[in-house]
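See structure below.
Left out: one protein chain. Kept in place: all the others.
Which chain is which? They are A and B, in the order written, and residues in each are numbered from 1.
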Amino acid sequence: MSWLEKPRIVQEYLPIPPANNVEFWNHERIEHIRMLARFGRPAWVWDRAKHTSRRILDRIRFRAELESPTIEPREVDDVDTSTSLAYRQIEMSSPLYLGDMSFGALSGIPNIALAKTADLTGILTGTGEGGLYEEVRRYRRITVQWASARFGVDLDVLNTGMGVVIKIGQGAKPGIGGHLPGVKVTKPISETRRIPVGLDAISPAPHHDIYSIEDLGQRIMAIKEATGKPVFVKVGVTNYIAYIASGIARMGADGIIMDGQGAGTGAAPEVVRDNVGLPIEIAVPVVDKALRREGYRDGFSVIAAGRVSSAEDTAKLLALGADCVSIGTAALIGMGCIMVHKCHLGFCPAVITNKIEENPARILSLDTATNWTVNLVRGWTAELKAIMDVLGIRHLDSLVSRRNLLVADGLPSDMAEIIGVG
Amino acid sequence: MIASMGSTGPPNVEEPVFIRDHLVCDGAQVTRPSIDPYREPVDTQIYLHGVGIRLSQPLILSVHPDYPSVVRRALVRAAYNLGLLAYIRGTNLAAGEEVYGGRILLDDGSRSHAGLGVVRYYGHNGPIMLKTPSTIGLEWAANLSWKNIVGVIVDEDHAGSDTPIEVATSHVDRMLRRISSDGQPMRDRITLIASSRSIRGADDIFKLVALGADAVALGDAALIAADCIGKTPSEDIVYERIENLAIALQKEVKLLAGAAGVSSIYTSLVGNRELLRAIGLDADTRARLGVKLAGVG
Partner (left out) sequence: MEIVKSGCGILGIMRKQGASKVRVEETLNSIECVRYRGSRLGAGFAVYDLGRKGQPIILKAFVNSEETVEWISTALGEYASNILTLGFDSIPVNSFASWTAYVEMDYETAREAVNRINSHLLADGIKGRIYSWGRYVNVFKGVGYPSDVCSYYGLADKGLEGDLWLAHTRQPTNSPGVYPIWSHPFASHEWAIVHNGDVSSFGANIEFLRYRGYESFVGTDSEVIAYILDYLTNVEELPISEAAHLLTNPPADGLSIYRGACLDGPFSVIAGYCDGQDVYMLALADRSKFRPLVVGEDDERIYAASEEAEIRTISAKARVWPLSPGGIFLASLRKGIILSGRENFKLFYRIYCNHQQPDDALDVSGMTASQVNRLVKKLVENGVREIRLKNVNGHRYLGINIPEGTRLHIYGVAGNCLANFNKSGEIIVYGNAQDDVGDAMYGGRVIIHGDARDVVGQALQGGEIFVRGSVGNRAAIQMREFHGNRPYLVIGGRTDDYLGEYMAGGVVFVLGIDALERDDIQLVGHYTATGMVGGRIYIRGEVERSRISLNPPKADVMQYLDGLAKEGLIDYAAVKSLGEMKAITYDDVRKILSGEPLRRISKLYRSKYYKELRIDYRMLSDDDHGIMDGVLKRFFREFHFEERLYDRLLSSRFTVIEPVGGSLPLEKAEE
């Protein structure tokens, strides 16, 4: 690269544009995440943006909040957010999983930042469907993904990292495979994924060797035979999520990652994104109950994803029955995303999901992105600790599946009953 | 058609407007495979009773009297070329339209049967379709002679509509299944069509088919696609836009069907309420639709 073509390094947030349309990730939420990412300290205790949205999750509240609605954020020392996943094979300092976003969906530096953050903070990140980027490989706390197209995955890749995620589906488009638009299939991607340049990389809708529950069991066993590592299965939340989760647990997986409707994506057909799938807050309690009833819950990890926007969301999902949450969009916002919703075109103004070029004009600063993400994790965890403190819970495992801490607030009673809150 | 990042649609972000905004569709995972409409076949054809007409997809293009004539012409032509139907209301055929008569449903308001409006397939003299407002008060059905009747259109824009189209469609579908003739449910001889000017796109179409309709008449979406309010685009451009709209709708319907693991809409999607779930609808409405609450397996 000649000095004339040296890329400009981006180290600052873009101003948040004014909202034209209804948006979940509104000004307030973006500002809050940026605050955490800048300073790594708690900014809120109770989520101050939840009154701006209509999710079912926003109509579920902690009883403790109704009793003490205004609490100033503070660092809390004597609360332990550590936990373990996959039948206690993976230790986590905090119940945060930086969600599976591929090399290709993201433009490289963000992928490295996520992996580095996981190592530095003792959590876990998923490397998504694009194979393993060289720079990411050297970090330890990563999972690799086995998806329908098997892009860039071989036995060596499967043996890297702390676990394998079999991706069946994702919340933004259950029933549809991964999609990297042609404009983003540049030479580096073409090499990693071994597909022609410029043509959309559309992964098949199903795994063509997994058409039934016993087929999934077969694939889980095959991967375990080959690698000996913990295997997670990632699915979007659909009508029969309870059966699917039971089946996954029975078939020998170590955990499930459930991605609810509303989750982010690099590219999805709009009609599917807006109409298929259920929210994560319905899936978590229904699955938790089903697994407990069948004796499969203990040690099996339930990881919840899909519009997780704050520590309070995290605490609620854990109380509803999850062991851990996965954040995708929130992490990208921490790196500067301003929700332009045009990732599929490859011209991300925040240089996060832009197409990967050999001579880019701008790149995100790795150090800055990593700092932001590390701070985000720290600040988020600190807020979680503050919430746990108010709830009187000292250890994270005691928060899991404590639906009695929650109460419905403006939720129809039959929905409240399904979810299991009073 | 392709979007990025999380959904901003109803009912979880945007305010839901219609009942169907509270309905979500299933995605096939693990227990059965979803189908890739880019590489594998998803049949969208629909067969209409009594007239030997096959629709290429469960879509009918509505023509309302207030549409500009350039839009009307484009709709009639596109319906013909793409194997659909043009549903013309309020007037008779215009000059030049008879050549496309094989694919026209005509509702000129001239006839009635048992107190209901009659819609006929242009060029077919015997068989007729009954047009009912969107309602669950269907006393007329009890003692009707079904001879010559090959279809029922539930029309939310018709006077006397007092129920949302989703509920009325589901209700009529089930009613027709309960009435039998020669030991076979009437529904197997009758085509059911849902019509409303509020039908926006493929998701609305998919959901109404799942609630029991064989085909859905598109609302003003075509008018919006034509984009000729305050402007005067050429005939060809308007046609092109409408044709592209219809083709895009078929692709989207295939995506939704494939995502749910359905490869043949006519046999497997029509009336398949099991593929839908409801969020934020009361128990009574859900019962009328026949749709379960989200979270129930």
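As a working rule, contacts are C-beta pairs under 8 Å (C-beta built on N, C-alpha and C of every residue); 3 or more make two chains touch, one makes a residue touch a chain.
Here the structure is a predicted model, which is why all the values come from computation and not from measurement.
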Out of A:Glu225, A:Asp298 or A:Glu358, only one touches the absent chain, namely A:Glu225
Per the touch definition above, residue among B:Phe18, B:Tyr38 or B:Trp146 touching the missing chain: B:Tyr38
Name, in rising order, the residues on chain A that touch the hidden chain in the full complex. 149-150, 153-155, 158, 182, 191, 194-196, 199-200, 202, 204, 208-209, 211-215, 217-219, 221-222, 225-226, 240, 242-244, 246-247, 250, 290, 293-295
Could I get the residues of chain B that touch the absent chain, sorted low to high? 28, 30-33, 35-36, 38-41, 43, 45-47, 49, 52, 54, 56, 77, 80-83, 99-100, 177-178, 180, 184-185, 187-189, 210, 243-244, 247, 251, 260-264, 266-275, 297
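In this text, only the chains that are shown with their structure count from here on.
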Mind listing the chain B positions that touch chain A in their complex? 1-9, 11-15, 24-36, 38-39, 201-203, 206-207, 252, 255-256, 258-261, 274-275, 277, 279-280, 282-283, 293-297
Okay, in this complex, where on chain A does chain B touch? 21-25, 53-56, 168-169, 172-177, 179, 181, 202, 204-208, 210-213, 216, 233, 235-236, 238-244, 247-248, 261-279, 282-283, 286, 306-307, 329, 339, 341-344, 353, 412, 414-415, 418-419
